[in-house]
Every structure is written in structure tokens, then in C-alpha cells.
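This report concerns only the one structure given below.
All protein chains of the complex are present and in place, except for one that has been dropped.
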């Protein structure tokens, strides 16, 4: 069996505790890897701290060189990355491919942004107290970063912490999800050869106990967590003095208005609703359709959903495959059943087979059913009609969460209202909330998070502002 | 009779050549003032140059103080300014009032922007050649500015040159229109008491021969001209080494689509078409209406135009009064007659009475009639139907000019097409091209001009970029 | 006796618990005011929440009008504000005056910044996934803000929370220090008449128990605290889901190099060391002087310090007066005695008289003495020699704190090293760390805080980023 050593303080090592990574689609073991213990974590922290000064002083052309090299190397091993992603996460090939492309782009943008840290020049003589003085504001690396990334985009969501850290000049210790650590460890091999000072990055699978040190250890200056709301908000309380960035989930909604292009809306909602079995933070979970077009939309949507191809994620035609594990499939089943018992109608799907849960469409749901109110993180979509735009906005906002929302409309006024009134981090016109490109600011309002990622934004969170006050004359 | 001395090198003076300013409405003399000769201009230039160093070194709080003081002083003399504007230009009271408010705002914004000159900080080590180096970019006053302002906004268009010049730290010599110099000379009285170094600003009415030195004299580093296209482009050729900013006119167009709010469109077009007898650079001259709503729009528009109040500009109810002089009224009459003889229909107006020209609406015009192809600068509006949006865009673009355009629509797609495809400096959705606020970038494409005004933009044109390259480590 | 009602949900009210505010200089009661209980706080919260929508929708010109009006009103009551500040805090008249000027400036800058929220436009088509799309990033008010301000700048440090909150469109409940609530309550009178929606601001003295709800109540979306490090970091842990901004203190240092202008350094250090009895977050506590000039500096510094005028803060000549209360004076005395017993030499002062503590200069101290290692918050300065610049930098950095630092030098290299290597939020060349103007980013690294104030920066912390993704073509 293949083995992936873990990357600790600039060395690929094994530990006393190995484990196997399982392909959720066929339940077979893919490879063996290891869990870091407190000892390895401590070593990684100390090695990382040793690199701080050197990292902070790296000239731009070296950072740029390192980040570009990594991007190019991933690009040259696209197939390998896609394959391991498919296997460890059961993400269908096409989506896995797109994730690899995005990881390349994330490193590319980080390379470019490392040149463009937004220094500020300011006159300080706005009152006589500042006469003859000027200020220069620059941003300096905050220090050691703790990154925790989830299973659903094992590569690119880790990269969204690693690439900005390199660009900002911070060492980082990243804990990948233990179910999907392989693509990140493959990336470690590339980073190790990129010229980055050894120890600047460690990639360490850990159990929850060890991982908790990422939250509590005061040697970390920033905790950047992507994962579930419950865990995230708990971490914030335990984080001590460190800054905390939380990229959590939600129950993102879509509004399909009367003026919408129906075919566009259907096709986009299909992807937003079922891509990677809805295991996406910005999964299009709730779709509100104007009642004049509700039937049309519903018919088209169900018809299209029926045509989705199920199967082995390695098959390039597969649209939907297994969920990450049976526990999750069971949970989704339970939530769907709860809804049906409460009066909801299943227009499609709803029947689990092992780790596979089919594309499921519910309607006539109630606002407090779990499939509506919580993050379903499964291939379940709720379709409901609405009668006027203001009420559709209210329905989207009637949630603890606020990550992104999609609005299909051709009306300027509706676009304006949506942007002003939706309590979400991103309002996407004529596309699903699932839309994300890697340089845009991304993150949630309300319980969906704290702070924004997107390369430039993540970099800024990893830096501290310092002003130089000096004489000008 | 009242006399307004001219403001030369920090002194209020008279010269050998006096002239009287006439109220276009009743033909009566308002006040006497003087023309600067080459001698006075030369003196003003030399005095201005003497202030350059001091101006360049004024701390921000002093510039801010001067500009705020001027704004406050105008505010305290609002009535006086409004009255003199009414009298010298026959601008109806309400519009004169609004011009005075805008002049206050222009000085206020200039005060604020003087604090916020956009210095840049940049790393220079993008390649090994710049290792250890950083750059600081600041903007320094370009030197003496020549300003030439027109009769139609005698106060605020002069202020759009004076206020940025003070904020940028440049001396300026301003030539107001000889028909309307009084409001600017009243402003000179305020500036003189504001604490600005004497000589930094001169306001000198001149004849064309003397005025030509503003264009050709190499002691001026920037010529900022607002006026007619013919004159402007000629000046550019004569300007030698100096930078030239041209704010010229056009034959601005409006598109009223099917999705437009008709009443809004009618009311806005009324103002855009007839305010100050159309003597406005962004006068709404050509209105293209979707053929499904052409009749509705036309009926409402004509009805509303008939209700406009004619008369003495000093009357607060007056909507439309005399044109600036009989020559202009005659020219407009001639152009309208040319159109009618060529087959156009006059739906309203078209009959001159002395300096008064009534609100005039034409239709069934041809693209090369003067009322369509040239800048009519009179209360004449051309109404034509269109059948699809792309053709409406083409009609607007079928012009030598490209200042601003208005589009009444509620469709996102039409907004996008308009912004992408209209060859104008400003695309105004759901308002007339006549819309302008004083901090926005304003200026034309094609023959409508070169460069942009709007306080911050005008300031930047009055400054030169300098980079400091220094070691960072 | 004068009474100051507290400002709760748009009403001036009294409560069941009154208390008297004492002049620390003479121990006499100045006025009576009231403590808010949990009930009043809850009422204020509910009233504040009711204003959220209206505040978020205030047009810029209204916010600008409100903030400008407040600035102008304070300006018209400068004397009253200065007097009450003197009385409640024993701050000498001259420094009280300057604080009032700064409060005016803080409101002025907030007015201006409300116009200039940094929206972003970005192309999203950096990869084919974003083809035809663009993004518009705007910032929206985060919601209800809890502000806690300290006794040492009772007016301006409260204003640094209130003014940005208005500019950002957030309601705020401010808890002033209970020892110095009067100037802020006087400000409440002005705000109440400014046109701001009633309830948007409450100013409520509270005891610690009630005040703790500002930290823990989840209806607040941001906690902005200025005060001591111990309290601040505890609050962060209790803050739940809300964002937390901490402006804490430190033991700021100064380096006086051989190339320094000695007289400038002495004069500035005098102010930095003893202004308001050192009760300033950026008090110049530790001064490191190059050993070649140590004696010169010390002699001049002691001579000058001896000439400081002691006495009634209301006297315009007074340089130094009473500390805020006897407890603090006792604490400072104890720390100074600890140092002296540990071997430090007192070159000046060191003897308390009631609430008065004299300008005190120590030398031959040890790094872990309280007067070195902790925030002394009293008129105590430690003078020590150093032999090379690198070691001086190390000494400054040898601290849990990192707010600001001053460096007197004329060498570019030393300026660069200082900016790169000092672990502080602000490096001030040729001035003391005590330098602050109200628009610059201000705040600490390490235990000195989290986040930056300064009008624009505080505003940004009070807003959430939202992106609109839309089609461009």
C-alpha cells in the first residue's frame, strides 16, 4: 500500500500512530499515513518560529519565485492531484479537476499579490499637531499561523491558507481533515522543493486532542479555521489572544424571479444543489421561485436532476457519487425523513444506499425543519414558491447563517434590493451562491463566519499594520 | 453704477479698458468692470510665480483652512451670489441657487481632498535588480495654471479650476467669460480674505488677443479650458509644451426604453432639455424613445413642457428665461428653421422673441441636421423613436461627441450594454446626461474633450508624479 | 450641585443609583450623575436595534451633516468642554484644550470619511470560471457596537468610538469611565440635537457588573474597548461571537541616538514622559540614550523637568497636576519604591503627596522591575544608556507590549532598522511614542492590543464586507 509521510518542520516523517485513508466510494484503503502527536506538533511549532525572521525578510522576487514554482509544479502533476482527490474524497473527476485548477490559480494569485501589499502614504499635517510630518503604513507578518481545513475541498481550502501565508511571510502549520489528507501531503512534496525555508510549513494530520493545541497554544498568532459553525464558534472562545478567522457553512439560498432566464437558472441550480453531493459550504440548499414560474422551474429542475449520472468518481461522466462517509449519509437521511414526516413532499430522491445519497428535492417544508434551518451538507434541495420579492429576501434572511445567496433576475431594482438587504457575504446575480473565484473576498455574515478569505484578504489578516511617522520637510 | 474691480496679482485694480455687463433678460447694464491687457496679465503671471514655492509648502491644515473658509463665506453670501448669477447670465433663480450650492460643495470637497492626495508605497524588489529597495510616490504641484471658464456656469465652472488649484498647491490665473465675470469677481473678494498667499490667484477678464497668451505662454504649465469644441481643439495645437485639459460640449443623448418609469423619464428630460435654456454642456439634446412608448412619452413630454413658466430669471417660479444674448438666440432659430425646412416637425416652440427662445421639440429630423449633429446649446430637444436597444446605442454613438448619456431602463442587460458600448465619459442610468455632482469624474470622449474634471481628478492633473527610491533594509 | 442626566435610548434619564464625580485635584464634588442598571442597558440596546435599518440607509449627506454639526457645536462650546475635562480628570488646562481640539478633528475626519468608504470594483474573469462577471465590494454596518472608554482621554477616546460608529451607520452604546463621565455626557447633549436618529447612541455610566453585558450580550456585534491589558484580554475570552477591538496600554520606549537633535529630544521626552502625569497609553516610559550622549541628555532632561509647573489643572500654566485618584498614586509610589529598593537610582521626584505624584526619573533599573516591565501609567521615566543601535532596539522589544516607539535619529539606516524591527504599531522618528493624530492608524502589537483605531480604520472594523457578483457583458 502506498504511504504518505507527514510533513513536520521541513522533514517528511512517520510517527507512532498510522492510519489508512479510505475511498468513500468503494470503501477500499487508498494509502497509509500518520497522525502527529503533541511532540511532533511542538517540534513543528519550534521549527516554524525559527523561520520567522527569514520569512519576514524574503524579498518579493523570492516569494514570487516560490509561489510561482509551486503553481507550475501542481500544474505539471494535475492528473496525479486529480486522481488522489477523487479517491480520498469521492469527488467526481470533473469537480476534482476544477479544484486542482483552482489551487493553481490560488498560488498564482498569491504570487502576484505578494508584490502588491497595499502600503499607504499619508500626510499627517491635518492639524498643526502634525505639521511637517508624514506617515508610511506597511504591513508586517503577524507570526505563526494555525490552519485547519476541511474534507470537502481538501486541496484548495488548504491552499487558501498556505498560499497567503507564504505571500505574507508567515510560517504555518496546517491540519488537513484526517479523512482527506493525501492531496495536501502530495502538495507538501512540491512545497518542500520550492525553495521555501524548511520549517516554514508543516502539514500534520492530527486527532482532535492534538489539534486543539492549534486553538489554544499562544505561540500561534492567528487561527484560520474552515469547517462547521459549531466547532468554529467554540474555537473562538478558546483562542486566547490570537486572532481568529472562521470560514463556516450555512444554508445558502437562491431566488428565481419571474424575469429570470429559466434554463440558466435550472442549470446553475443543478450544479449548486448537487455538485459533490452538496458537501459544499455554499451549496444551494434553499431555492425560492416566484409563484408564476414555480411550476415551470420545478418541472425542468426535476427533469434535469433525473438525468444526472451516478457512479464512480473516477469516471469523467459522473455527476454525483458517494458522500464522504456513511455517518453523513445517515444524518442526511434522518433529516430528510424528519422533513417528510413533518409534511414535506419529496419530489425526487430521498433514499440512501450505503454512502450514496441521491439528488433529493423537497417542497412544502417548514422553516424550522433541519433541512431548511441547518446546514444539510448533502445533495438535498428545498424548492418553495414566493409571491413577492421582499418576502423572498426575508426567507433567505430567515436563517442563522449568511454566507452567500444567488438571485436570478434581470431587474436593476431587484439586484439593488438584494445587494442592500441580503445578510450574506456575497450576493450573486444570475448564478448560484455556490459561485466562488479565488481572488474575491469570501466569507460569511452572522453564524457563517468571521473575516474574509480570498488571497488578498487572507494575506491582510495574516499581517499587522505598522506606521512610520517621520518628518517630511 | 456698481463697479467690480478685477483681481490681479493679489490686488483689486482697474485698467484702461472698462466695459459693462448686461443682463440678457432686460438688456440693462448691471455693473462695470475692466479688461486686463497684456501688461496686467504679465504682472499676474510674475506675481503668481513668486508664490509657487510657498504654495507648494503650505501644510495641509492651512490649505484646508483656506478652502473651508472660502466655502463658508460663499455660504454666508448665498443670496448675493445667486442674485448676481441671475443678473449676469439670465439663469433662473432656482438654477442659480443650485449653482451656488454646488460652488460651496466644490470648495468643500477640495478642502477634504487636499488631505488625501493619493501617495503610493511600492516594493521595488520584484526582480533582483530592486533588492532591498522601496518606492514612495507623491504628487507635487505642476506650477502655474491657466484657467478659462465659460458663461453658462460662471461661478461653479470657474470654481472647478480654482478650488483644485488651491488644493494642489498651484497658482492660477483665471479668465472668466466676459459676458459673465461678476460672480467670479465677487468670489475674488472672498478669496482675497481667505489667507491664501497674495498673487496665487488672479481673476482677469480679457479679450481674445490677451486671452490667447494663456494658451501660448510657456510660463503656464497647464491649460484648463472649458468651452466650445472648436476653440478647445485649436488651443491644444497652440499650447506648446504645456498639458491641456479640455472640457468641451456635445449633443448628449437619452434613451427611454420600454421598461422605463415614464413619469420619471419625462420629468428628468424636461430639466435636461430646457434647464437654463439648454445652455449646458450636458444638455439632453437627443431623446430616443422605444417605439412602443414613443407616443405616450411624447404626449406627456409636450404637455409638461407647455407648463413651464417663462419670464424674469429673478422670479423664483421661472423655469426658462432669456438666452445669453441675441446672437445665440438667432443661431438657434436658424438651426431650427434649417431642420424644419429639411422635413423636421416642430411639436412645440420654435419661435424666437428677442433673446428669448421657447422650449422647442422637434421630431422626424435627419442625423446630419445641425440640431442633431452639432451642439445646439439652446432649449431644443429632438425626439425620435427606436425599435431595438442596439440601434438606440448606435444613434447615440453616431456623433462626433461623447460627453454623457442617459438611459432610462430597469434591465440589467441594457445597463451593461450601455456602459460597455456608449462612447461617452458618463453613462447615467434612469436620469438625464445632464446629471453631474462635483466630485465625480466628468469629461468627454471623442471631440467632447480631453481629461476629466471633478475635484480629485482636476487636482491630479495639476500635479506631477515623483518617486522616491530608497533602501528599505 | 450640577447634575448630568445619562443618555439612554434617545432620552436623558436618571436612575435609582446616583453618584458624584470628584475633582481629583481638590477632592471636591463637581456634579452628580447616575449609573445605568441592567434595565436601562437593555432598553438602550432595544432602542439601538430599532434604529439599525434607518442608520444603514442614511444618505451620505445626512451623516456628513450630523457629524459636521457635532464638530461645530463642540467648537462653539470649547471652553465648557475644556473646563469639565479639567475638573473631572485633573488634566491640565493646556492638555484639556488640546483634547477638545482633537475631538473636533475626530468628528470632522469622520464626516469626511463617511463619503469615502472604500468600495472596490474587481474583474472576476481571471479564469474561465468567472467569464463575463464582475464584482462590486461594499461595506455594510456590522450592527450594534459596544464601546468602553477610559478615564485618561474621557472625551476623545469616547469620540474615537462614537464618531466612526455614526460614520459607519452603526448604533453604539458607550460606557465612559465612571470617574470621568461628564464630558461625554455633555457631548450627549450635542449629539441629541444633531439630527441623528434617537436611540442610535446611548452614553451610560455603569458599574462593572452591568458593564460586563457589553462584553457578553450577543446582541452586540462588536466590542471596542480602550483600557488596561489585563481587563482587555479577559474580555476577548468572554466576548462570544462578536468581533473585539482592544486598544490597550504598554511601556512605550524611546531611543535617543548620537545623531539626535538633543534639545528636540529633551523637549519632546518631557512631554512624552510627564504630560497628564504619564496617564497616557503611549506615555514615554523607557528612554534609551546612546552612551556618548547619555550624560548630556540626562542633565538637560532633569534640568528641564525641574522647571515643570505643578498645581491646579485649571491654571493655564500648569504642566502637571494630580493623578486620577489616590489609589493610582499609591500604586506608582509602590512601584518606584520597589525599583529603588532593587538598586535603581531616583534622579528626580519619587515622593508622593496625596493624589499628586511628582515627575520622577529613574536610572540603573533592571528589566523586570515593575517600572520597566509593566505599564506604569504615572509620571515616571526610566533613563538608561545603550551602546549600539541593535541593542537599543532589543531593549524596546524586550517587553510584553508593543504600542508605539520613538526614535531620535537623522540616519536613514537607523530609521529603516527601527521600522523593520521594532515590534510596535507605530514607529515615530524624531518624536516621542506619545505622538498621535486622529486619522492615523493607531494600535498595538503583542499584548498592547488587537486591531487599529484612527477614524477610517475604526470605521472599517465597524463594517462587514459584501460582494455583489454580476454579469458585466
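As written, the chain order gives the labels A, B and C, with residue 1 at the start of each chain.
In this text, a residue touches a chain if its C-beta (ideal position, glycine included) is under 8 Å from a C-beta of that chain, and two chains touch if they have at least 3 such contacts.
Bear in mind the structure is a predicted one, so any value in this text is a computation, not a measurement.
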For this session: Check each of C:214, C:429, C:445 or C:459 against the chain that is not shown and name the one that touches it.
Result: C:429
Problem set entry | Residue touching the undisplayed chain, where the options are C:98, C:212 or C:410 | C:410
Seminar exercise, completed: The listed residue (C:60, C:264 or C:390) that touches the chain absent from the view is C:60
Exercise. So that we can see where the missing chain sits, which residues of chain B does it touch?
Worked result: 98, 101-102, 105, 109, 122, 124, 126-127, 129-130, 133, 135-138, 233, 236-237, 240-241, 243, 415, 419, 424-431, 435, 437, 439-443, 445, 447, 450, 452, 457, 464-471
Problem set entry | Footprint left on chain A by the chain that the document does not show | 112, 115-116, 412-413, 416, 420, 439, 470-473
Exercise. At which residues does chain C meet the chain that is not included here?
Worked result: 57, 59-61, 64, 115, 117, 119-123, 125-128, 130-132, 136-138, 409-413, 415, 429, 473
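As a convention for this text, only the chains that are shown with their structure count from here on.
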Seminar exercise, completed: Sorting chain pairs by contact number gives first A-C
Exercise. Using C-alpha centroids, which chain lies at the maximum separation from chain B?
Worked result: A
Exercise. Can you name the chain whose C-alpha mean lies closest to the mean of all the C-alpha atoms?
Worked result: C
Problem set entry | Interchain centroid distance [CA atoms averaged], chain A/chain B, Å | 50
For this session: For chain B and chain C, let me know how many angstrom lie between their CA-based centres, rounded off.
Result: 45
Problem set entry | Multi-partner residues of chain A (at least 2 other chains) | 122, 126-127, 130, 136-138, 415, 429
